[in-house]
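Missing here is one protein chain; the remaining ones are kept as they sit in the complex.
Think of it as A, B and C in the order they're written, each chain with its own count starting at 1.
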Amino acid sequence: MPIPYVDTIARVNYSEIDQMGVVYHARYAVWLDVARTEYLRQAGMSYRELEATGLFLVVGDLTMRYHRPARYDDVVNVRCWVRELASRRVTFAYRLTHAERGTLLVTAETRMLSLNHQFEPTRLPAGVAALLHVTPDPA
Amino acid sequence: MPIPYVDTIARVNYSEIDQMGVVYHARYAVWLDVARTEYLRQAGMSYRELEATGLFLVVGDLTMRYHRPARYDDVVNVRCWVRELASRRVTFAYRLTHAERGTLLVTAETRMLSLNHQFEPTRLPAGVAALLHVTPDPA
Amino acid sequence: MPIPYVDTIARVNYSEIDQMGVVYHARYAVWLDVARTEYLRQAGMSYRELEATGLFLVVGDLTMRYHRPARYDDVVNVRCWVRELASRRVTFAYRLTHAERGTLLVTAETRMLSLNHQFEPTRLPAGVAALLHVTPDPA
Partner (left out) sequence: MPIPYVDTIARVNYSEIDQMGVVYHARYAVWLDVARTEYLRQAGMSYRELEATGLFLVVGDLTMRYHRPARYDDVVNVRCWVRELASRRVTFAYRLTHAERGTLLVTAETRMLSLNHQFEPTRLPAGVAALLHVTPDPA
């Protein structure tokens, strides 16, 4: 059954905050990585397995919009889904909210390129593409 | 005299590369931060001084496009300039190239919001805005 | 009832591995931080609350011994306990193992100094010291 989206949870640790007392903006990109990794796992293939087949899914474009800051020890929900799918790329979208208060923190998108281990563009294998279900933006 | 752009140099260290042997995509965001900090310094005001006046310049939007990967021990040139300026925000643009070969690695943009220390939008002080010269995209 | 030790779990993400395909050695220090934060929480006081009382627990000494490497997507168990307690400092010890195979990965120790918000040494409040139970090294 197709997955509409996957939620992962991140608790802000001390290494992630800066002297404004908020999460340093670049750190969110790591949570996006963890989120799409969990999406793939729940869809049926771990990224470790996928990479072992000779494929890389590499970030070609990253956009992040920062709505409100997360603070130390906050629990953040990272919702991740597939926004677009093409023969050689897939776009994941993300919506980060404060897990307790529900307030919107960050919206983001990563366009992933399918590359072989010589870093050349290559078609997504049918078995991988079949796991990736394009979904309208969830609430 | 207005600054058209500022170049900074980063040498890729071991902590910045992943198991593909290339710089992990989120690390470039730190180099952008260093680059705009140097821009401000060369323009006449360190960000440390700016923050001490009660202002934050916070990343509101980040976009990065990855053209080619940088590898361990590569020297990367980060060119930084001001693309847009408004009363409460400033947009920096970036062009990262391999310092020896000149190949394009990454293009990026950060829209910075002017906030006071209560995280409320506030006008850029005239003395700060005067240091920021909008420049057409350099080569 | 005193806590003998606390176990936390970390799954290795892509940002944490280097081009040898193993976790970059400095990253483990973040997991130690998360581990002692959870220790405090389970003992009855979050570090966020503790910091709000005017205290910092700052790392004065860090030692890590690397026995075997962790790899991408491995799940690591971080066991954390209190090894020593004095009026102005507390020493946490750590034992990291591969969660599935049980093999020893890293042993570590951090000596934490009790400082006030002017970074001056200060006695651990009785209420905090009472939560910290010195425990013989667990298996």
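Operating definition for what follows: a residue touches a chain if its C-beta (ideal position, glycine included) is under 8 Å from a C-beta of that chain, and two chains touch if they have at least 3 such contacts.
Model, not experiment: these values are computed from the prediction.
Trainee: Which of these, B:I3, B:V30 or B:M45, touches the one chain of the complex that we don't see?
Mentor: Among B:I3, B:V30 or B:M45, only B:V30 touches the chain that is not shown.
Trainee: Going by the contact rule already stated, which one of B:Q19, B:S46 or B:T63 would touch the omitted chain in the full complex?
Mentor: The single option touching the absent chain is B:S46.
Trainee: Write the list of subunit B residues that the hidden chain touches.
Mentor: Residues touching the hidden chain, for subunit B, are 11, 13-15, 30, 33-34, 37, 46-48, 72-73.
Trainee: Which parts of subunit C are in contact with the chain that was left out?
Mentor: 20, 25-27, 29-30, 33, 56, 58-66, 69, 119
Trainee: Write the list of subunit A residues that the hidden chain touches.
Mentor: The list for subunit A reads 14-15, 17-21, 24, 26, 72.
Keep in mind that, in the parts below, only the chains that are shown with their structure count from here on.
Trainee: Specify the chain most distant from subunit A by Cα centroid.
Mentor: Farthest from subunit A by mean C-alpha position: C.
Trainee: Are the interface residues of subunit A and subunit B largely the same numbers on each copy, more than half shared, or largely different?
Mentor: same
Trainee: For subunit B versus subunit C, what separation do you get between their C-alpha means, in angstrom?
Mentor: Using C-alpha averages as centres, the distance is 34 Å.
Trainee: Could you grab the centroid distance between subunit A and subunit C? Build each centroid from C-alpha atoms only and quote it in angstrom.
Mentor: 28
Trainee: When the centre of a chain is set as the mean of its C-alpha atoms, what distance in Å lies between subunit A and subunit B?
Mentor: One centre to the other, that is 24 Å.
Trainee: Any chance you could list the residues of subunit A touching two or more other chains?
Mentor: Residues 30, 33.
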